[in-house]
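And now, chain A:
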Amino acid sequence: MPQIKPTRSELIKLQRKIKLSKTGYNILKKKRDGLVMNLFGMVKDAKEAQETLEESYEVANRYLGMTIAFEGEINVASCALIKKGTPQFQLESKNIMGVQVPKISELSFKKGINDRGYSILSTSSKIDETVEEYEKVLEYVAKAVEAESTLKKVLNEIEVTKRRVNALESKIIPKLESQKKFIDFRLEELERENKFRLKMIKDKKSKKSS
Partner candidate 1 sequence: MSSNERMTKITLVGTKDIMKGTIEILHSLKIIHIIDFKEQDETFEIGKSLGEVSIFSELLLSIRSILSKFDIRPDKVKTIYIKREVSRELEKEVYETENTIKMYSEKIEKISSILKEIDRIKSIGEITEIGIEKKLISSIDTLLSSKSRLEKQRDKLREEMDSIIKEKSAYLLQYEDFLSSEIEKMEAPLRFTTTKNTFIVEGWIPENKFQELKNILKKKFGDRVNLDKIKYSDEEPVPVEFKHPTPVKPFELLLELFEYPKTREIDPTFAIFITFPLFYGIMLGDIGYGLVIFFASLFMKTKFKTEGWKMILGILEYSSLYTIAFGFIDGEFFGFDIFALLGIEEIFGFKMPILNRIVDFMPIMVLSISIGVLHVLLGLTFGFINVYRSHNLKEAILKKGAWIILIFSIIFIASSVYISNIFLYFGSGLLLISLILLVVGEGFIGLIEIFGIMSNILSYVRLMAIGLSSVGIAIVINSIVTDIVFPKGGIFVLLGYSILILGHIGNILLGILASFLHALRLHYVEFFTKFYEGGGIKYKPFGI
Partner candidate 2 sequence: MDLNVVSSEYWLGETNYSYLNTRVRAMESNLFRSDVYMKLLNMEVSQIARFLGEGNYKEEIESLSREYRGVELIEHSINKNLGKTYNKLIKMSGKKASKYAFAILTRWDIHNIISVLRGKYSKATAEEIERTLIPIGELPFSLIQSLVKIYGYEDVIKRLKKIEQFDFLDETKGIADIESELFKMYYKKILETFKKENKSLFIQFLRTEIDIINIKNIMRMRRYGFAIEEEEKNMVEGGLFLNIENLSSLLREPEKEFLKRIKKTPYGSIIEKHWQEKTLFYLEESLEKYLMECAKEQFIGDPFTIMPVLHYIISKKIEVENIRKISRGKASNLEIKIIEDSLVI
Partner candidate 3 sequence: MAELGVIVVVLSSVASVILTGLAAAWAEKHIGSAAIGAMTEKEELFSKGLVLTVIPETIVIFGLTVSLVLLFVVLPQLL
């Protein structure tokens, strides 16, 4: 710590810094705790989304299996030739305790039977229902993606915050405090020196005068 000048103004500066760090530390700690608290809910959400996705995928596959069994693979493949457009969705963001997380809105996977491209006359409701199930799957995929990426971002944020808190707690604040101690010590020493010197001068003066 040689570069620190043990001056009073430094000390004041340092004191201010320490105070700031401590407040920051407290706030970050609270944020961390808050995020962790939120995390439990999110994990549950993500897990649920995953499960519904899996479930709906299973259901859809079953529907597909049945449709293929009843209508023939060739008929289904023929209907599948019309893949009209890619599904559209709107991506927005949401703020959770200062974390920007994605939010998928305006899910437009679901189509009416007339908008799917095939004619009603030449198909059956088995196709409809299978398509509907797969549309549901798509929807759940979007939801799962949303939940999962939120989870990821929040986890990331918690990690960062935790690191910061740790840094403040175990590095920055102790360092500042030791600097403050050092300055305190130096200043005290200086004062003592001054006192001693003053005493010496006083003694000399009184000797001279007496």
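In this section, contacts are C-beta pairs under 8 Å (C-beta built on N, C-alpha and C of every residue); 3 or more make two chains touch, one makes a residue touch a chain; residues count from 1.
Candidates were picked such that all candidates are chains of the complex that A comes from, given by their letters.
Everything numeric here is computed off the predicted structure, so don't read it as measured data.
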{"item": "Selected partner (touches chain A in the complex), from 1, 2 or 3", "value": "2"}
{"item": "Touching residues (chain side chain A, partner candidate 2) in the complex", "value": "61-62, 64-66, 68-70, 72-75, 77-79, 81-84, 112-114, 117-122, 124-126, 128-129"}
